[in-house]
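Of the protein chains in this complex, all but one are displayed in their positions.
Entry: subunit A
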C-alpha cells in the first residue's frame, strides 16, 4: 500500500511539474491544452479581460461567493492566484466596454472593470425581480455592439405538458409558458432596475438557450437550443430508445427579432432535416409537420441531448485563418441518451462564411473531457460548460464539476 501511495505521489508530482494532464484533451494537430487551474468551484460561463484575468461564474457559492477571479501573477502560464467576489451564484457573464456583466438566476448586474478588477461598491442592477425557477433557470447573457443586453429565459418545463414530464399528460394549447419564458428577451444594457416587462421578447419558441452570443462579424445574434427530453419514456409506442437517444437535434440558431423556433409544439429532426410536430401536440413520431411548417429552422443541428451550454465567435488571430469568425460551441454532455452510452462531452467548431452562415459541417474541436466512454454523467471526469477568448487569441474552457480551466493555444 505504501508503495502504491508512493507511486501515485510520484505520478502526481511528475504531472504537476510537467504540466501534463492525466486525462489529456484530444485536439486537432497544432493545438495545445494547458490546465491553468485545477478547480475553482462549480463553474459556469467565463470571460477573460484585456489584462488576462479570468472571471468564472459559479453555479454554487464557493466560500460564500459566486464569482472566481483568476490571475497568473508569476507569469508561469498557470492562473494560480484565485480570489472570490459577489454573493450570488449564477451562469451568465460578459464584458462590454469597461463593464463586467453577470447574472444570478433572477437578476443581471454590472460592475466597473479596470485592469482585471471589478469595483463591487459600484454595482448596478440592470435587470431584477425575475421569477426564480429550478428547471432551465440559467440567465445566460450577451450584448450587441450597440449595448443591448440579451437574456435567456429558459422554459421551466420539458414540453409544456399540463403536468411537467408526466407520462400521459397533455400539452397545453396554447402554451402559457411562452408569455414569459421559452425565448430570448432584449433589454437596454445601461438602464438600471429593469423588470422583465421593460424588455422586449426578441425571439420565442426556444426551450432553453444557455448558449447565446453576438457575432460581431455578421452583426447578428445566435444561440443554441437544448432540445426536449424523453421522447421514448413519454411516447414509447412512437419512439424507440435509439430514436430517443438521437432526437431531437440540438439546434444552432440565427436569432432575428421576431424569430419563432417552435418549442413546445415542434422539434427539429436532424435525420430528416424537418421541423415536426411534438407528440404532445398531435405528432405521430416524426412525420406530421402541421403548424411547424411556418417555424424558423436551425442553420445546422447536432445530435440529441448533447446540451449546448456556450457559444463563442472567434475573433482572434492566434488560431489558423479558417477559425476566424467561426463558432465554437461548448457541449456539457448528455444524460437523456440512457440506456445508451452518453455523448457530447466536447467542444465543437463550425466554420462560418461571410454571409453569417455555416460554410461547412461541424467538427469536433476538443474532446475527451469525460475521460472515456461513459454510461452516466456522474462518471465523467469533466464537463465543459463555458468558453472565453483571451486578448492573445487563446481559447479558454471551463468545467462544471470542479471548475477546472483549460487554455487552448495554437502554433498556427
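Quick note on the criterion: a residue touches a chain if its C-beta (ideal position, glycine included) is under 8 Å from a C-beta of that chain, and two chains touch if they have at least 3 such contacts; residues count from 1.
Following the convention adopted for this analysis, contacts and distances are computed from a predicted model.
Out of "sn-glycerol-3-phosphate transport system permease protein UgpE", "Cytochrome c, mono-and diheme variants", "Fe-S cluster assembly ATPase SufC" or "FtsW/RodA/SpoVE family cell cycle protein", flag the one the UniProt entry gives for the chain missing from this complex.
"Cytochrome c, mono-and diheme variants"
Among A:165, A:274, A:288 or A:324, which one touches the chain that has been omitted from the display?
A:165
Out of A:120, A:135, A:284 or A:363, which residue would touch the omitted chain in the full complex?
Of all options in A:120, A:135, A:284 or A:363, contact with the hidden chain holds for A:135.
Touch as defined at the start, partner being the missing chain; which of A:34, A:271 or A:338 qualifies?
For the chain that is not drawn, the touching residue is A:338.
Touching the absent chain in the whole complex: find that residue among A:50, A:200 or A:375.
A:375
Extract the touching residues of subunit A with respect to the undisplayed chain.
59-60, 134-137, 163-169, 229-230, 232-233, 236, 244, 335-336, 338-339, 375-379, 401
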